[in-house]
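Only one protein chain is missing from this complex, and each of the others stays in its spot.
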């Protein structure tokens, strides 16, 4: 458990590394994921939400690894900024989305008092990030102008996708990272290794 | 973030933080409405301004093609599922193409361009160090976070270099023969691991140089704002105001909360 909630330098630097790296994943997903999103969306209304989860993974990774207040928000936001500044189809909107999605995940970790970081918290954080993304898009993407059926279906898919592609996948990534020993300066990394 | 990018007139003289602010000022109002006119006005003026700054059509396509491709795709979703209104031309299950959805589709397509292009072009050529200096000195964001992020950006900037070095070492260790997919997957993960490890050590190195203590910090590089910055902000505000005003005047203004 983190002995204090103040961020150490290593927390800041590693959170930043994860944020920037996640931003690069976004840049890839902005093309591949968006193609999937659009294809799914064209076939059925709202099913495009299935692809959204990957864009929410920053918050889950940040929260699980750093375990400090603000980590989920910081990582997701930084990733969004990287994605926006390198250039994507959403421009400044990306940054607002990052803010909302990060906040969604952050709230879940906060609700558990920054004390529990298991697969349940990860999945809930991913789902909450999805819900936040859905809410923001009502306005930013003009989704309020879409039909109610669309919005209902979209909500379900985005939240599910967040729970799985961000929550579960993020949890698996963190576990794999911990197994490599790369997180040895973090409580998240020491949970899995034995003393030698 | 690409330093080999071509120089732009005027834009390059503006502090990166001001560019970020200008981007917010210019495009946030456009997010509040889904109508083709405000977006079209903004897009038109933007294109002229960027042409004046030296963005050639070739450069435009080279740097913004993902946006150019995805704009019509965003429009398609609106075309099929936008709120139906007026004559219906075609329908299949939940998809309906109507007068209303056609108008929304056009609006969304132009809007994506008007919002996406300035972000890509204003940041065509940004040195992360300069951006960090600006964020800390001008925008007064916490220095620990700004510099931590800057250090991390540099590590990630080494990804290309690391990728090659990792390829060499895997080859030397006898595990370089895997097929492309497996290699790319394991190397991408290994790259993340490497960056995190480097990050952990970098943090120690930064602390060894007195970083993270409570002493107030000075800045060796000055980040300044001046006339050009004010001008860019003014232009951004003017473009935003003009495009919204035109839409309101023409009656197409269609706020997202309606």
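A and B label the chains in the order they appear, each numbered from 1.
We take it that a residue touches a chain if its C-beta (ideal position, glycine included) is under 8 Å from a C-beta of that chain, and two chains touch if they have at least 3 such contacts.
By our rule, contacts and distances are computed from a predicted model.
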Hidden chain of the complex, named as in its UniProt record, picked from "Tryptophan synthase beta chain", "NADH-quinone oxidoreductase subunit K", "ATP-binding cassette domain-containing protein" or "Sulfurtransferase": "ATP-binding cassette domain-containing protein"
Displayed partners of the chain not shown (whole complex): A, B
Where the unshown chain meets chain B, residue by residue: 128-129, 150-151, 154, 157-158, 161, 164-166, 168-177, 190, 197-198, 201-202, 204-222
Sites on chain A contacted by the missing partner chain, in the whole complex: 2-4, 8, 10, 179-182, 184-187, 190, 193-196
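To be clear about the criterion, only the chains that are shown with their structure count from here on.
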Averaged-CA centre spacing for the pair chain B and chain A, given as whole angstrom: 18
In the complex, chain B residues that touch chain A: 1, 23-24, 27-28, 31-32, 34, 63-64, 66-67, 70-71, 73-74, 76-78, 80-84, 93-95, 104, 107-108, 111-112, 115-120, 123, 126, 144-145, 148-149, 151-153, 155-156, 159, 189, 192-193, 195-200, 202-204, 206-207, 211-212, 254, 256-258
Residues on chain A engaged by chain B in the complex (per definition of touch): 7-10, 12-21, 24, 30-31, 34, 38, 41-42, 44-46, 48, 74, 78, 84-93, 96, 138-142, 144-147, 149-150, 176-177, 180, 182-185
